[in-house]
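Every protein chain except one is present and positioned as in the full complex.
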Amino acid sequence: MGTTRIQLDAALDSRRLPEMETLLDGRQQKKIAGRDDWSIRMGHFWSGLSAGVELIELCNGPLSIYILPTRGMGIWQARYEDLQVGWNSPIKQPVHPQFVDLKGRNGLGWLDGFNELLCRCGLASNGPPGHDEGASSPLESDLTLHGRIANLPASDVELFADDESQTVGVSGVVDECTLFGPQLRMKSTVTSKIGSSSFLIRDEITNIGCDSTELQLLYHTNVGKPFLEEGAVVECAADRVIPRDNRAAEGIRSHGKCLGPTAGFAEQVYYYHLLADANGETQTLLKNKAGNHGISLKFKTVQLPCFAVWKCTQDERAGYVAGLEPATNYPNFKTFERHHGRVINLAAGATYTSELQIEIHPDAESVAQASAQIRKLQGTCQQQINPQPTAPFCPID
Amino acid sequence: MGTTRIQLDAALDSRRLPEMETLLDGRQQKKIAGRDDWSIRMGHFWSGLSAGVELIELCNGPLSIYILPTRGMGIWQARYEDLQVGWNSPIKQPVHPQFVDLKGRNGLGWLDGFNELLCRCGLASNGPPGHDEGASSPLESDLTLHGRIANLPASDVELFADDESQTVGVSGVVDECTLFGPQLRMKSTVTSKIGSSSFLIRDEITNIGCDSTELQLLYHTNVGKPFLEEGAVVECAADRVIPRDNRAAEGIRSHGKCLGPTAGFAEQVYYYHLLADANGETQTLLKNKAGNHGISLKFKTVQLPCFAVWKCTQDERAGYVAGLEPATNYPNFKTFERHHGRVINLAAGATYTSELQIEIHPDAESVAQASAQIRKLQGTCQQQINPQPTAPFCPID
Partner (left out) sequence: MGTTRIQLDAALDSRRLPEMETLLDGRQQKKIAGRDDWSIRMGHFWSGLSAGVELIELCNGPLSIYILPTRGMGIWQARYEDLQVGWNSPIKQPVHPQFVDLKGRNGLGWLDGFNELLCRCGLASNGPPGHDEGASSPLESDLTLHGRIANLPASDVELFADDESQTVGVSGVVDECTLFGPQLRMKSTVTSKIGSSSFLIRDEITNIGCDSTELQLLYHTNVGKPFLEEGAVVECAADRVIPRDNRAAEGIRSHGKCLGPTAGFAEQVYYYHLLADANGETQTLLKNKAGNHGISLKFKTVQLPCFAVWKCTQDERAGYVAGLEPATNYPNFKTFERHHGRVINLAAGATYTSELQIEIHPDAESVAQASAQIRKLQGTCQQQINPQPTAPFCPID
């Protein structure tokens, strides 16, 4: 009974014992702890662009979650029974940050390492690259796509299993700090109840500096087949829908509908202003056409007030994917977001907490329940659909 | 009989067994497989700029080839019996890509890691750094010297020995991919016949994306002493010779002759339009003054239509070296090469294959044979020697 805590240093040490090692799927792995109904394994990739990337498998029984401490505690993919949850990026394996030059490719180098189910964009900034005129110093004005956090490794990784709450979990600490600049520390904890089809990400981001500092956080949550397909639907309770740009405006009438893999498709992004229940909670869903596979995100709009949907239904070889992106801001350039009051000022010593629960819906009944919950949130509220990019949500083309 | 295939993961696993380990030349090495007449060893460097660099020694008996999976399957050096094949760069050891900032030094950071016998320049671009106005997106327009491939690590490394063909070999896969940009995958295979003085590099570069993409590939093949020396000669069968720039024009009369180490010597580069035999094959040779040491390159002009000679006969401490550079293009800025139709458009799913055979000529007889073969290729064709830089080969100063 009680909680079993496993310090990763001890775990790493024991990794040396040859009898505990197995080679599985090209990764060096071992079972650190477990019973019949759960397990925690860890390993690391050793070759190519993945060399040195640590991987933790949190298995609650039917659900396995693959966490990447080396990539800012991102979540590479998940699997619920036979259902693979993630997408097929043209970047095949997790990429070690040493091979991602954020400054490269005109500040778009972040794209060289992007293939996760869940990838954080932040912490000092997210959105497109460029020179942020409103930054408080040269240390902060040189923005690269989606910031640094996804390419910073975690320390103090801890694995745990708690008999009382019947959960397995992992936590890690990622520092995005510099002298004379932002000093943000994220403690990220991923937990999952044994036997469940969901997991919870709880991020506590603390300004460990002595001055207030800016914070932007976006959860780039990305799925492909079998959730995304022709006729797949994004559902969320919202009173406003806005196309990000003219390209998105072209498809505003079908903003919630997804195409199948489409050669030459250029991405479309829609911004939503969500509705929440009395507890401030909201839910968004992506379900397949038949409505028997779905993935939903639950979060509080007070923590993550902005929501974007990224439709990138291009050819499968190019990366067929849709993104559900709850965030503290819309993914516009930081200067624009600051101007519209959507950049957080985190006081010295203060902690910003956000929780995001991701649930896999493996059958029609479970999908229908999530849909019903979203309809209930929408209630009688009419969705205002803006046909064109609209301030203050996005720059007007 | 038949082929022995060794998966590198198994090999790496067994590397842990202390009884199989030896320390040799400051590298952690072990013999993976071998017989009396051949062997394959691998190891990795652990300190300084080389920390983490994998090294594979392919030994066919008299000839050893040292391959760097971590540096894009480049070939660090070779040795034929007592003859060292390579050059003495001021960068002494193989440099791990983590220590090469391609964007650094005004886009010339590639030079911080350059010391191989054979270093590929490509795949999306090669040539000098700058902003490529003709690029299809910002992801592709931010060019750094000679591109990315030499600083990307290989995965899926496989070692093999084939009894039937009497060859030893190694292959590896290098991905130069990004989301929304080029998605090029190179499978490089190096093989050598047991007992021979040559090895074959076969590169298959596949566009794994769904749109056509640009490809540039140059084999920067570099040798110093004892092949290069005062009076050393470059031989090739060509109908045109063009100096790259005014500096090269100064030496056009002796384009095929090499100086000894010369303090203050500024590099000279000559472009050749080569002649091939009925099978499309050509051969180029660098031989020493006495004509008893040589290294030759055999390739097909349909695969590698451009050939450049890099004379960098500076002081030995600075790096006394000459380069033979078969390529898909001349090493001008990519925009210029595209304008002149020398950038390949590789269709989605298509594979570009190039083969390059490198032979060491350890004695006068072997050198004379190669010379004779080149004279035969030249036949009665007169070489047109352009005294000045000439379009469309190179920009006119």
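Think of it as A and B in the order they're written, each chain with its own count starting at 1.
Convention: a residue touches a chain if its C-beta (ideal position, glycine included) is under 8 Å from a C-beta of that chain, and two chains touch if they have at least 3 such contacts.
Remember, predicted model here, so these are calculated numbers, not experimental data.
**Q** Looking at A:138, A:280 or A:395, which makes contact with the chain not pictured?
**A** If we include the chain that is not displayed, A:138 is the one touching it.
**Q** If the hidden chain were put back, which of B:38, B:66, B:80 or B:114 would touch it?
**A** Final answer for the missing-chain contact: B:114.
**Q** Could you list which residues of chain A touch the chain missing from the display?
**A** Touch with the absent chain occurs at residues 8-10, 12-13, 16, 52, 69, 97-98, 101-103, 138-142, 144, 152-157, 173-175, 177-181, 183, 208-211, 348.
**Q** What is the set of chain B residues that contact the non-displayed chain in the whole complex?
**A** Residues of chain B in contact with the hidden chain: 18, 21, 23, 26, 28, 46-52, 89-93, 98-99, 101, 103-106, 108, 111-112, 114, 263-264, 314-319.
Rule of thumb we're sticking to: only the chains that are shown with their structure count from here on.
**Q** What's the rotation angle, in degrees and to the nearest 5, for a C-alpha fit of chain A onto chain B?
**A** 120
**Q** In whole angstrom, what separates the CA-based centres of chain A and chain B?
**A** Computed value for the inter-centroid distance: 41 Å.
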